[in-house]
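The complex appears here without one of its protein chains, the remainder shown in place.
Up next, chain A:
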Amino acid sequence: MSLIVSTISQGFIWSIMAIGLFITFRILDFPDMTVEGSFPLGAVTAVSLIQSGHSTLYSLLIAFLFGCLAGFATAFLYAKLNVPILLAGILTMTALYSINLRILGKANMSLTKSTNIFNQFGLDKLPTNFNGIVLGIIIIALIIFLLIIFLNTEKGQAVIATGDNETMAASLGINTTVMKFIGLMVSNGIVALTGGLIAQQNGFADVNMGIGVIVIGLSAIIIGEVIYPDVPLSVRLMTIVIGSIVYRLILMIVLLLGFNTNDLKLISAIILALCLALPTIRAQFLKTLRNGVKTK
């Protein structure tokens, strides 16, 4: 039971990162590799600040702002200097590795201070692992609420239109460059915030902890879409949370079956590949089924 609660708790916290990734991957309609750098950026920023005596909330705020800066760098390369988005993300991600090392001063650092956001504000009085669930729900609710409000503003609609059809958006006078900046900055801000949270939950930050986060985020998004296809945008944000929890539960089952933890990234990639291929497999299956019925 404790394992399931712990897994669900992880699912909630990681879904915040997936919501950030959703902004670029689904709303702006491009994959952003920056997240593999902005996630550890948030982690090292939060841990360094907490270790130097700052509050946990302040550390998360600065982690968010640093993530926004990382998004700004990618947006500048992509939207201003016309570097292809994949390359722009990889460039920022690579640069962030050195920056993260500079911030932390070494490859990893433990949170020796006993205070972290998971045992503050009365969360420590909750049963084991429920603090992650409660905190996750609060932050997710806040982020989804703010995102829904933003996406229903004129500016938010302009961001959606830019991702949907850039030619049309530009011909309607929308400054698509600014919209890409907004999307990338908010997205990486949220991803870095999650990095800060995960570091506090795990009790350490490591400059390599960003490897594979894009796969985790995409898995949550895709699983959510497979379970709940064709739902409005606001509901889609919530399906990401469900997708993230389901993804964590699948991983838990896989590990319980006796797979080596070293194979976790491989298993993650296989799960994502299967989810991505599922619509095609389903269509093929239905086609075969129909053809079979016709033959009979």
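What we mean here is this: a residue touches a chain if its C-beta (ideal position, glycine included) is under 8 Å from a C-beta of that chain, and two chains touch if they have at least 3 such contacts; residues count from 1.
Just so it is clear, contacts and distances are computed from a predicted model.
When the unshown chain is looked up in UniProt, the name that turns up among "Corrinoid protein", "Na+/H+ antiporter subunit C", "Apolipoprotein N-acyltransferase" or "ABC transporter ATP-binding protein" is "ABC transporter ATP-binding protein". Among A:90, A:169, A:190 or A:218, the one in contact with the hidden chain is A:169. From the set A:5, A:83 or A:161, the residue in touch with the chain omitted from the display is A:161, counting the whole complex. The chain not shown here touches chain A at positions 149-150, 152-155, 157-158, 160-161, 164-165, 167-175.
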